[in-house]
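For reference, the structure I am asking about is given below.
What follows is chain A.
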Amino acid sequence: MKLRNWLVAAAAAVVAMPLAAVSASAYELTIPSMDYRTGPYAPNGIPFANGWTDYWTMLNERDGGINGVKIKVVPCETAYNTKQGVECYEKTKKEGSGALVYQPLSTGITYQLIPKASVDNIPIHSMGYGRTSAANGKIFKWVFNFPATYWSQASALVKYIGDKEGGMGKLKGKKITLVYHNSAYGKEPIRTLEELSKKHGFKFTALAVDHPGQEQKATWLKIRRDKPDWILMWGWGVMNQVAIKEAASIRFPMDHFIGVWWSGSENDVKPAGAAAKGYLSGAFHQPGKNFQVHRDILKHLYDAGKAPHPDFKDRVGEVLYNRGLVAALWGSEAVRAAMKIHNTKEITGAMMRDGYEALDVDAARLKELGAEGLTIPVKITCANHEGPRKVAVQQWDGKAWKIVSDFYDPDMDVIQPLIDEDSAKFAKENNITPRDCK
Partner candidate 1 sequence: MLFFMETVISGLLAGIMYSLVALGFVLIFKASGVFNFSQGVMALFAALTLVGLLSGTVPFTHVDNPSFAIPAWAAIPLTIIVMIIVAILIERFILRHLVNQEHIILFMAMVGLSYVFEGAGDIIWGSDVKVIDLGLPHGAWDWLLDTHGLYIEKIELVAAAAAVVLVVVLAAFFQKTRIGRALRAVADDHQAALSVGISLRYIWIIVWSVAGIVALVTGVVWGAKSGIQFSLSLIALKALPVLILGGFESIPGAIVGGLIIGVGEKLAEVFGGEVIVAIFGRWFEIDPGIFTATENWFAYVLALIFLLFRPQGLFGEKIIERV
Partner candidate 2 sequence: MNMMTQTSITDDGRTIGGVQMKVDNISLRFGGVTAIRNASFDIRHGEIRAIIGPNGAGKTSMLNVINGFYHPQDGTITFKGEKRRDMRPHIAATQGIARTFQNVALFKGMTTLDNIMSGRALKMKRNILWQMLYVGPARQEELENRKFVETIIDFLEIPHIRRTPVGKLPYGLQKRVELGRALAMEPELLLLDEPMAGMNVEEKEDMSRFIIDINEEFGTTIALIEHDMGVVMDLSDRVVVLDHGDLIADGTPDEVQKNQDVIDAYLGVAHD
């Protein structure tokens, strides 16, 4: 019977599960890496995961870890799928000495993990995504979403538009259209933009594109008819590439088309080729590899043959790679802060949370870390888990992304009430008493 072979394999696989959990030796800083290198969003997941993994690994190779403690990066493939994400979380949270922080990398998985975080005492850093109202540290003790949320970003992008139009007063009567991925993620900016349109008097329209976004001709026909002055895009995956191509085809001026910072990577503009030149997107860090930290990564990992994914050498420095790298950089600083606060080298998830809350990476510290000017200074407080709230705009010049604007502050008059309202609702539904942050 041919089936016997299969049955043996199946039995072995099931037996393997409990054994998998067994691995306890010396203390290591356990950093799970929720990768998605497969599935429809893999092209975006790969560079981010590389940046995140490379930085931690580089710390091991260059410095022998953090304060002498080795780091263990535990990758787990989620395929950007919520259910697999939950499996990954449960599998890795007790790994080694216990996971220290989760970077869930998907709105769906973040929402799953938020309630778990406070029970398992492991902080979540949903960097610029996930639940916006988690910015309120009084209620979301375990969740961090610095350096800026989608709502802040939407507001900052509108400010950029105002700048280009010659002042916020000029926005009156202008038409701004949002093209968004029909999902929780895509809907995030809608309420903010509606509020802003009331305040500044621009005409706001939202057009949804369904997953995956392979075919969006009708949406762009509508845009061609309505002739908006500016287009904002909250897109993801193949939707970005198709949208940029369609925009080019209807001859929409690319420098009036701004994507969210998940719609502004090399992958998104490449298929459109030269036609994408001038396209804009949000950003909170620089692209490129002209930083000491990149040189270190190339030297200690890729050239030394120690890179976890060596075939991606020439993609070091891509936008999403740098984003993963910046996330890891802040994470490592949180580790240091946690070690300092608790005066121990064997920190736990709870201590890591304190580290995140005490995070203060200013320009000088960035320089020490070999990342001068790579990103904005970050300072987290008990009440504010969103940190600096600064967003710049970057532009594709046909060959590379370049930051082309100042960093904008969002319009907190509009956003703060929304955050307060949403987080208060969450607190009420879940019987959470807000912390007193003095």
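Odds and ends about this structure:
Note that in this section a residue touches a chain if its C-beta (ideal position, glycine included) is under 8 Å from a C-beta of that chain, and two chains touch if they have at least 3 such contacts; residues count from 1.
On the choice of candidates, all candidates are chains of the complex that A comes from, given by their letters.
A quick note: this is a predicted structure, and the numbers were derived from the prediction, not measured.
Taking any copy into account, the candidate from 1 or 2 that touches chain A in the complex is 1. Contact residues on chain A toward candidate 1 in their complex (touch as defined above): 37-40, 42-43, 46, 182, 205-219, 221-222, 224-225, 237-238, 241-242, 245, 248-251, 267, 270-273, 275, 311.
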